[in-house]
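See below for the structure under consideration.
Every protein chain but one is kept in place in this view of the complex.
The chains carry the letters A, B and C, assigned in the order they are written, with residues numbered from 1 in each.
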Amino acid sequence: MNIAFWIISAVAVLGAVLAVTLRNLVHCVLALILFFIGIAAHYFLLHADFLGTVQILIYVGAVAILILFAIMLTHNVTGTDGPRELLGLKWWSGAAIAAMLAVVLTRAIQGDKLAAALPAGDRAQSSVAEIGKALVGGWVVPLEAIAVLLTAALIGAVVIALEEIRKSR
Amino acid sequence: MEEHLQQLARQQWLIPAIPLVAAAIQSLLPRRARKLSAGICITAMGLACALALRAFIATLGHPEAVREFYNFPWFEFGNTSLQLGFILDPLTAAMAAMVTFVGFWIFVNATGYMHDDENFTRFFCFLSLFAAAMLGLVVANNILLLFMCWELVGLCSYLLIGFWFHKPSAAAACKKAFITTRIGDVGFFIGILMLFWKTGSLNLYTTDGTGALQQIGTQLMGHGWFGWSVATTIAVLLFIGAMGKSAQFPLHVWLPDAMEGPTPVSALIHAATMVAAGVFMVGRMYPLFIAGGSVEQPTFAMDMVLYVGAFTALFSATIAVAQFDIKRVLAYSTCSQLGFMVMALGAGGLVPGQFHLLTHAFFKALLFLGSGCVIIGTHHEQDMRKMGGLRKYMPITFICYLIGMLALAGVYPFAGFFSKDEVLLVTFQRSKVAWGMATFAAFLTAFYMTRQMFMVFAGKWRGGEDQGHHNDHSSHGSHEPHEVPWNMWLPIAVLSLFAIGLGFFGGKYAHYLGAEEEELAGKSLVMGLSVAVGAFGILLGWVLYGRNPQAHASDPDPLESKLGGLFTCLNRKWYVDEFYEMTIIRATMACGTLFRVIDKRLVDGILHSIVWIVRGISQVCRVVGDGFFINGGFDAGCETVRGSGWGLAKLQSGRVQTYFRVLGLGTIILLVVYFLKS
Amino acid sequence: MNIPLGHYLILAAILFAIGLAGALTRKNAIIVLMGIEVMFNSAILNLVAFWHYKHFAVPTAQLFAMFSIGIAAAESAIGLALVIAVYRHYKSVDVDEMRALKG
Partner (left out) sequence: METLYPLLHATFANLPDWAVRVAAFLIPIAFIFAVYPAIFALTTLVERKALGRIQNRYGPNRVGIFGILQPLADGLKILVKEDIVPRVADKFTHFLAPVLIVVPGLLVYLVVPIAPGLVAVDLKIGVLFALAVGTMSVIALFMAGWASRNKFSLLGAVRAVAQVVSYEVPTVMAGVAVIMAAGSLSTLTIVERQSGGVLNISNWYVFRPWGLVGFVLFVIGGLAESARCPFDLPEAESELIGGYHTEYSGFKFALFQMGEYLAGMAMAGVTVTLFLGGYLGPGSGTGLIGRLIAMLWFFGKLAGMIALNIWIRGTWPRLRVDQLMGFAWKILLPLALVNIVAVGFWHFLTPRPVAWMVTTVWLVVWVVVLTKCNASAHLEKREYRYV
């Protein structure tokens, strides 16, 4: 399973890098989907099967599609982006900050005793039934809150996006 | 039995929850669902009323006062858990029963009053929300929950006063009410913070004795501000909040203006319930007020409460004498009566204060609803000079109004007599000055209510005069007053029953609250004098207004000719609003202007001038001393200053990524610092 | 089966940094949102990794992750709707041109 980790990680990192660097927006989204699938695979590897499926359902099935539609709706059907300012201050400072963050976080994790001390291993099987029980048991209020939030987001998105139609009437 | 009470305390939350759910449902109803909305609102209130009465009956018949509460953790952060809770004790049970009962009938009346309003649904939604907040305030066993509900009732009050927001006066009035009460709330909030700081608990009572009010003897006796004890300091701060909410001088100015709202709102919020919340809160936090004091040596908080109450009672009563708007008279009367309650509390009489609150709620709601009936009956006429003779046209309203007026004037055997008498009696024990002021206020009360009765109901109808057709009513039938429909008069009829009978339960109520019977000195003197001033006030009213009823709307007020300038002064409410306008508001505006000027000229100016001075100096240096001394450092300094200013301005570029970048950098720095430290 | 927890954390950190870089360097608002999605996902990966190594017995972390996914979905929906609205206004999705809040 070591190999699986490395392969999946490589895929995820590749997907992420391509998603934020590619020139064509649609290609970016496709790379992002690759990244999402990589993350889902990681969830499977971590025995969070349910979460992995949810990841695919929501991110690949919904969010990615949403982004694609957003690209189409901004009249950018070919998905081409503007010229890249590779040597601009903005690019370099952003990249530098991100790199610094990566270094700092990596150093912090390496320095952290907790991460090193924890043994790796497979202890028990997660159960979807447990998640289900928790969702309608002690976590029912957050679940409902999320439901309300999603409904609100849905309505909000429709309202924002429909602004033009309303005005034109 | 105890278990039953505990069970009831656990279910106290249902009382506010039902109207809250109703409000939530109503908020989603379409505008045309008028009957459904009103039905939901009234049903919810009826259910809440049934629950409150159940709790009330369960607490009756106990030898000593019961106090059951139920606390639950709201959320936890770190080791501190914030708890909320509900309480069931006589104070709460009686108050909740009163609020739901009076509220129920006011809602019924409102269906008639608001019948023609296009925003009927919204109105009832707000009413439900208000009821929920008010009941939450009453059943709270937690000062934070109380405060939340306190603010919510304030919000509802704001919404309802400004219900007809298209009227500029209503819009101004709701803002005024909101801001004025907010001034008091600052004190209240500081008091809460202080209480939490000192006791570590926001619950009033807990089973393990760590509630805020259970630590009176221990934590709260330390030194507070101005040489008071902590308890007194907190009590004073809390009382400032109560002053705002209960419209005590000098924060009373919002209440009369609040009459811009629909009349049922005035009855519910600005007579019966919300304004009484301040009194209720003082009653709820009463242990803080009396902590460390005695009958002979009362605390500063008690003195403050006493004199503020007494002054407000007298002050508002004088203003009420010279008002012409039917609702404004009642508004000032409310202020005055609230002053009575507060005064009673300040004199150490928790029972008379709370009892007066209850009786007052009934008869003042009755009076307000009656005035609402009058307003509807006369087609939205509020000026008493243009009324008159309504006894003929609106007999039911007249009788009920008469009962309310007699109760307010303190005539035996109506409710107001008993409660006011007790208030005066308890005040007499403490302070003869306050008692004197209150007695004079009672006289004025009887007088202005008589004046109102005669102006509105006696004589003949003066309303048609504007049109110049006052001889020919039949041809202008729409201008003729008429009796209101049943859904408007039934509530006032029900309330008038209570206005008659409630007074006899004063002794029982004292027992119910757990007070011992004590024989107070001067009972006959106080009682006799109060009866006498009441009778004298009514007599004077009859002499001035009853004997020769005003014939025309434009006739001057009989009192005006006798008092002259003083009457104008009273009519203009002692010029308090003008005074505030001249002083506080002006000063605030001036401050604002000043700060704007400072900001624009001084701060910006300094920044700019530094840049320019440095630049200028360097220019001078460059020009003058070109060959003498080339001061590169100076030049660089100037550039640095300019550059940094430019950079700072650049920071707020409106570009979200720049903010993001700064955020990222900040995170990195924090992380580095954190890991370097550990 | 002996990948230590640190590996996952570092992976998540790297992915987070990549997402941040994308959000910081790109001009297109949609890609900025995508970068934020990447950051979200890496954070959730952290949650799941900790759950797997530390609190395997209780499903709390999975629930947290699910709620985060739900919130992220709502966020992206609103974000993209805003992008579309902004596009209608400015005829552009370039974040550098959205500067109405300039000080």
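Rule of thumb we're sticking to: a contact is a pair of C-beta atoms (placed from the backbone, for glycine too) under 8 Å apart; a residue touches a chain by one contact, two chains touch by 3 or more.
Remember, predicted model here, so these are calculated numbers, not experimental data.
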Displayed chains contacted by the hidden chain, counting the whole assembly: A
Touching residue (missing chain; options A:8, A:39 or A:56): A:56
Identified contact with the non-displayed chain, of A:10, A:72, A:140 or A:158: A:72
Residues belonging to subunit A that touch the chain removed from view: 24, 26-27, 30, 33, 49-50, 53-54, 56-57, 60-62, 64-65, 68-69, 72, 77-79, 127-129
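In this text, only the chains that are shown with their structure count from here on.
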Pair joined by the larger number of C-beta contacts - B-C, A-B: B-C
Separation of mean Cα positions, subunit C and subunit A [Å, integer]: 5
Distance between chain centroids, defined by C-alpha means - subunit B, subunit C (Å): 48
Separation of subunit A from subunit B, taking each centre as the mean of its C-alpha atoms, in whole Å: 51
Numbers and ranges of subunit B residues touching at least 2 other chains: 657, 661, 664
Per-residue multi-chain contacts in subunit C, two or more chains: 20, 23-24
Parts of subunit C lying in touch with subunit A, wherever the complex brings them together: 1-11, 13-28, 30-31, 33-35, 37-38, 41-42, 44-45, 48-49, 51-54, 56-60, 62-63, 65-67, 69-78, 80-85, 87-88, 93-94
Residues of subunit A touching subunit C in the complex: 1-2, 5, 9, 12-13, 16-17, 19-21, 25, 28-29, 32, 35-36, 39, 42-43, 46-48, 50-51, 54-55, 58-59, 62-63, 66-67, 69-71, 73-76, 81-82, 85, 90-91, 93-95, 97-99, 101-102, 105-106, 109-110, 112, 115-116, 118, 120-124, 126-127, 130-131, 134-135, 139, 142-143, 146, 149-150, 152-154, 156-158, 160-161, 163-164
Residue ranges of subunit C touching subunit B (in the complex, touch as defined): 20, 23-24, 32, 95-96, 98-103
